[in-house]
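Have a look at this one before I ask anything.
A single protein chain has been removed from this complex, and every other one stays in its place.
Labels for the chains are A and B, by order of writing; each one numbers its residues from 1.
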Amino acid sequence: MIPALHSYGTVLHGMIFGLHGIVFGTTLPTLPDSVTFFIAAVIVLVGGIGVVVSRNPVHSALWLVACLFGIAVMFLLQDASFLAAVQIIVYAGAIVVLFLFVIMLLGVDRPESIGSDPLKAQRPLAILFGLGVLGGSLLLGFTAKWESGAKSQAGRAVGGSTNEVQKLGKAVFSIYLLPFEATAALLTIAVVGAVLLTMHANRTTENSKPYEDPKPYEDPVPDGYRSRQGLVANADEEVDLVDKELDVK
Amino acid sequence: MMLAVLAKLPIISWPAILPETIFIGGALLLLAVSALSNKKLSSGFCAVYTILISVAALGSSMYLWDKLSSHSSYVAMSSSIAVDGFGVFVAILVCSITVLIALAGEGFFRDSWGSLEFFVLIMLSSSGAILMAMANDLIVVFLGLEIMSISLYVMTAMDPSRTSSGEAAIKYFLLGGFSSAIFIYGIALIYGSTGSTNLANIATFLADNVLVQNGVLLCGIAFLIVGFAFKVALVPFHMWTPDVYQGAPTPATSFMAALAKAGGFAAFLRVFFSTFGTLRSDWRPIIWVLAVLTLLIGVLLALVQQNIKRMLAYSSISHAGFVLLGLQAASAIGVAGSLYYLFTYSFLVIGSFTVVMLVAGEKDTNHSLDSYKGLARRRPWLAGVFTLLLLAQAGVPFTTGFMAKLYVLSALISAHGYALAVIAMIGAAIAVFFYLRVVVLMYSPAPGFAANDETGAALDTDTGIGESIEVGDEAATIQSSGMSLTRSTALVLAITVGITVAFGINPAPLIEFARHATLLFH
Partner (left out) sequence: MSIPGSWYLTLAALLFSIGVVGILVRRNVLIMFMCIELMLNAANLTLVTYARMLNDIGGQVLVFFVLVVAAAEVVVGLGVIVSIFRRAKSTTADDLHILKG
C-alpha cells in the first residue's frame, strides 16, 4: 500500500475513533475493521433510504438487495459467517427474487407519483416519528448502556473448540428444539396459503374452470384488458367498464 | 461421539405439547388424505374430522389440567414451554373455539371451493394460539403469534367472490407484518438487556439485578406492548379491526375475533404479569392510557356504525378494553378476571357472528343494519338468540357477560383503580345503547321493507350478478331470508346460548375454574 495513503487513512481513522474514544473511553478498533464497518454502514443506510424513496418498485427491490448485502457484511464482522451466508442466500437469493417476480408478473414496474398523499398530516407525522426514534436511539447509544452483564444461557458464541455452525446446530436442536419444530407449522401454512390464494387469482381472472364454481362470479375479462383505475370497486363496475371498452371499439 | 451428541438432546415431554401436536398432526393428515384421494373431500367430512381432532386436543388439555390439580406446574422442552393452569385454561378455551368454528364453517362453506383449506388453517392457527398461551420463551410467543396470524391473513383473503375480502387481507397483512416487526425488535432489545429470551430467566434476572440504566429494556417492553396491542386491537392500534372484520368471510371473522383475542391476551398477560411483574410501575401507566382509549373510543365509534360486522368489531374492541382491566389490576384475581372474561367473550362473539352469518345469506353480503329490521317477524328464533347474545355482551344480569364485567371491575377496585373503573362503567353504559339499537331494530315492524327489497332485487337482475335466491312466500323474504338454519349452525347457537345462560345463572364453577387457573400460574 502507498505509505502516504496509509498514513492519511490512519489519521482519519484516529480522528473518527478518537472522538469515540473520548466519549466511551475505549481503545481504537483496528483499521480494516473500521473501514469495512463504515463502508457497509453506508451501504445499509443508503440502501434503506433507497427502498423508501424510490418511485419504481423495481428500484426499491434492488436497493433492498444492497441493504441486505450490507447487513451480511455486518454479520461477517461479528463472527457470524454462517448467518451472513444464509442472509445472502435466503434474502437476496429467494425473497428479493420473489419480490421482483411478483412485480414483473403484475406489471406494476411503473413509477408512482410520490407527491400525492390523501392524508396531509401523515407525512410530517411519520417523519417526526422517525426523528423521534432516531433521537431516542442516539440518546440510548450515547448515554445509557446498550447491554447489561447477563450471563450466557445457550452457550458461548465466540471462542471454544467447536466451530460456529456446530454451535448453532447444537443450540437449535437442544434449547431451541420446540421453536424449531414450530417453524414447520409456519412453513406448512405458507404453502397452503400460497396455493389457496394464487389459485383464487386463477379462478377469478380466467374463465377456464376445472370444475363447476359454486360461487358464480363475473364475466370474462378480455385479454390484455387492465383496469386503468387500479382496483375497481366491485364486479358490477368491472362489467360496466368492460362494456364501455367494447363499445368504444 | 454420536452417543455424546444424542445424550444432549432434550427430553421431549410429549404430554406437555400434546394439544399443539394433535392440531398440527391432524392438519397434516387431512392435507395428505385430500392429496391422495381421487374425490374432493366434502366439507361435512372435513368438519367432522376437525371436530374430532379438536375434541382430542381438548381431551389432552383436560388430561393436563387433571394432572396439574394433583402435581405442581412444570416447564418442558428445555424450558421453552410452561405447563401451568393458566396455559392449559387457554388451551381448553382454544380447543372449544375450534370445535364451534368447525361447526359454523360447515354451515358456511357447504362444499364450496377452499373449504378443505379453511379447516386445515383453523387447526394450524389454533396450534399457534395454544403455543402462545403456553410459551415460556419470547421466541415461542413470537412463532405462535406468527402461526396464528399468518393463517388468519389467508383466511381473511379466502372469499374470491368479494373484492373486499382480499382488500381486508392486504390491510390486515401489512399492519400485522408491521406489528410483528416491532414485536421482534422489542424481543431483540429485551434479549440484549436481560441476556435471555426465556421468560423464567428474564424474571430471575430482573429479580436479582437492579438495572441502573434500563432504557433499552423499557424500549423493548414498549415495543412488545405495541406488538400485542396491534394483535388484540387496542386503541390506537385498532385501525385494521373494522375493515378486516367486515371484509373477511364471516366464519373467519368470528374465529379471528375469538382466537386472536384469546391467544394474544394469554401471552400478553403471561409476559407482563409474570415476567415483567417487577417492573409493573413502569408499564402500568401505559396500560392505563390504552385501557381508557380502548374503552371509550371503541363504544363511541360503535354507536355510529351502519354495518353489523363493523359494529361488532368496535364492540370487540371495547371488550378488549375490559380484558385489559385485569392486567391493569396486576393481581392474581385480576388475571383470573381477564381469563373469565376471555372465556365468556369467546362464546358470545362466536354466537353473535354465527347469527350474522345466517342473516347475511349465501353470498355473505347482507351486513347492513337495515337487514335486521323486522327480523323478529321473519325468523323469531334467530332474533331471540341474537337478542340474548347482544344483551349478554352488554352485560345484563343472569348472563355470563354481567359476571365477567363485574369480576374484572371488582379486581380493579381492589387494586385501587377507581378512576379507570368509573370510566369502564361509563363505557359499558354507552355500549348498552348500540346493542339495544340492534334489538329494537329486530323487533320493529319494518314498514316499507318489502318495497326496498324489490328494488334491490331489480338492481341485481339488471347487472346480471344477483341470482334470485329463493322465491319465498312473502316479498320480504326475497333477499333477506339469509341462510337457513342447518343442524351444525343450530348446534353452535345452542352451545353458545347454553353456556351464556347456564354460567350466567350459576357462575360459580366457571369462576372457580378461572381462579384455579391463576393459582397454578408458574
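What we mean here is this: a residue touches a chain if its C-beta (ideal position, glycine included) is under 8 Å from a C-beta of that chain, and two chains touch if they have at least 3 such contacts.
Here the structure is a predicted model, which is why all the values come from computation and not from measurement.
S.K.: Among B:25, B:44 or B:192, which residue is in contact with the omitted chain in the full complex?
M.R.: B:192
S.K.: To test your reading of the contact rule: which positions on chain A touch the chain that is missing from view?
M.R.: That gives, for chain A, the contact residues 20, 24, 26-30, 33-34, 37, 41, 44-45, 48-49, 51-52, 54, 57, 60-61, 64, 67-68, 71, 74-75, 77-80, 83, 86-87, 90-91, 94-95, 98-99, 102-103, 105-108, 110, 112, 114, 117-118, 122-123, 125-127, 129-130, 133-134, 136-138, 140-141, 146-147, 150, 152-159, 167-168, 171-172, 175-176, 179-180, 183, 186-187, 189-191, 193-194, 196-198, 200-201, 204-205, 221, 226-231, 233-234.
S.K.: May I ask you to list the residues on chain B that touch the chain which is not drawn?
M.R.: Given the touch definition above, chain B has residues 139, 142-143, 146, 150, 153-154, 157, 160, 163-164, 166-171, 173-174, 177-178, 180-182, 184-185, 187-189, 191-192, 195-197, 239, 242-243, 246-247 touching the missing chain.
Assume only the chains that are shown with their structure count from here on.
S.K.: So, what's the distance in Å between the C-alpha centres of chain B and chain A?
M.R.: Using C-alpha averages as centres, the distance is 30 Å.
S.K.: Which bits of chain A are touching chain B when the two form their complex?
M.R.: Contact set of chain A toward chain B: 136, 139-140, 143-153, 170, 173-179, 182-186, 188-190, 192-193, 195-197, 200, 203-204, 211, 213-218, 231-236, 239.
S.K.: Of all residues in chain B, which touch chain A in the complex?
M.R.: Answer in residue numbers: 5, 8-10, 12, 17, 24, 27-28, 31, 40, 77-78, 80-81, 110-114, 117, 120-121, 124-125, 127-128, 131, 137, 139-140, 143-144, 146-147, 150-151, 153-154, 157-158, 160-163, 167, 192-196, 198, 201, 205, 209, 211, 213-217, 219, 363, 463-465, 467.
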